[in-house]
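Have a look at the structure below, then the notes.
Removed: one protein chain of the complex. Kept in place: all other protein chains.
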Amino acid sequence: MRFIIDILVAFSVFFAFAGMVGMIRMPDAFCRMQSSTNIATFGVLGVIVGGILYAAFYLHDGGMTIKIALLGIFYIITNPIASHAIARGAYKHGVRPEKKMVVDKYGEDLVEEE
Amino acid sequence: MKKIKISAVLSTAILCFIFWLLITGQIISIFRGRPSTQVLIAGVLVSAAVGFFSGRFFIHKKAFHLLGARFIYLLQYCFYIFPQELWKANVDVALRALSKDLPVNPGIVKVPSNLRTDYGQAMLADSITLTPGTITMDIVEEEGQVYYYIHWINVETEDPVEAGEMIKGTLEAWSGRIWE
Partner (left out) sequence: MKMAELCFFAICFVVMALCLLIRFILGPSVADRAVAADSIDILSDMALILFALYSGRSVFLDIALITALLGFIGSTIVARYLEGRL
């Protein structure tokens, strides 16, 4: 059991590391957002599942188990909303990538509306 | 002021009360047979107040839509279908970030969707945003057809229908099955 928990948490650390490297290396703001989603999905999920197993089978503490599960559900529900809101707000505020994007349908349609 | 629907208030209040039970740890006390009456009464009062004031923001049509077979579909979606997509996309983006020459090819594509209800559209948009590699920027409705603007880290095709197939995969069919 201890081995399984270690594997889960190390898996989570690996994906969080990949997301962090992506956030530092990616060329423009929107690609950095994609890497931050990487942190917020698998970087969280491994710790949550491992923590549930640890709290339930080692600590025998029901309250902690339920709180960790609630934290996981909370992250999964709220993160896409915040990410979408920041992406749209940044685009409307005028953040554009330095390198030209391959195709930009949203920008074309925004220009047409005005 | 809009008329307050009883079902909206009731369902929001029930959800708040379940959350209260979980976060105060009372649900374990109930299973052990000695719940604290004061905490339960405070929870009922607070969740009734929250439901009364904010129920009309959350529920627009049918309040108890999810009960029944749709709930089974929702569980199946959350624990079996969606994690597969999540796994594929996560490995893809992680390898992209860690590889040496950083192969990104970003762009924003416009994708049509067949979903009708608000909840279905919201759930598909959330699923797309939660998958690494794609972010939903906006949802518009033009001449009765719903379009999604999606930022995609590796644009392989610009054709709307083909891009929709590649991004949405099986998610759209499941979302429709749950919410329509």
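The first chain written gets the first letter, and so on, giving A and B; residue counts start at 1 in each chain.
The rule we apply is simple: a contact is a pair of C-beta atoms (placed from the backbone, for glycine too) under 8 Å apart; a residue touches a chain by one contact, two chains touch by 3 or more.
From a predicted model like this one, the values you see are computed outputs, not experimental measurements.
Student: Taking the whole complex into account, name the chains on display that the unshown chain touches.
Tutor: It touches the following shown chains in the full complex: A.
Student: Since one chain isn't shown, list which residues of subunit A touch it in the complete complex.
Tutor: These residues of subunit A touch the chain that is not shown: 2, 5-6, 9-10, 12-13, 16-17, 19-20, 23-24, 29, 32-33, 36, 39-40, 43-44, 47-48, 51, 54-55, 58-59, 61, 63-64, 67-68, 70-71, 74-75, 78-79, 81-83, 85-90, 92-93, 95.
FYI, only the chains that are shown with their structure count from here on.
Student: Distance from the CA centroid of subunit A to that of subunit B, rounded to the nearest Å?
Tutor: 15
Student: Under the touch definition given earlier, write down the residues of subunit A that touch subunit B in their complex.
Tutor: 14-15, 18-19, 21-22, 25-28, 30-31, 33-35, 37-38, 41-42, 62-63, 66-67, 70, 76-77, 79-81, 83-84, 87-88, 91, 97, 101-107, 109
Student: Would you tell me which residues of subunit B are touching subunit A in their complex?
Tutor: The contact residues of subunit B facing subunit A are 19, 22-23, 25, 27-28, 86, 90, 93-94, 96-98, 102, 104-110, 125-127, 129-138, 140, 149, 151, 153, 155, 158.
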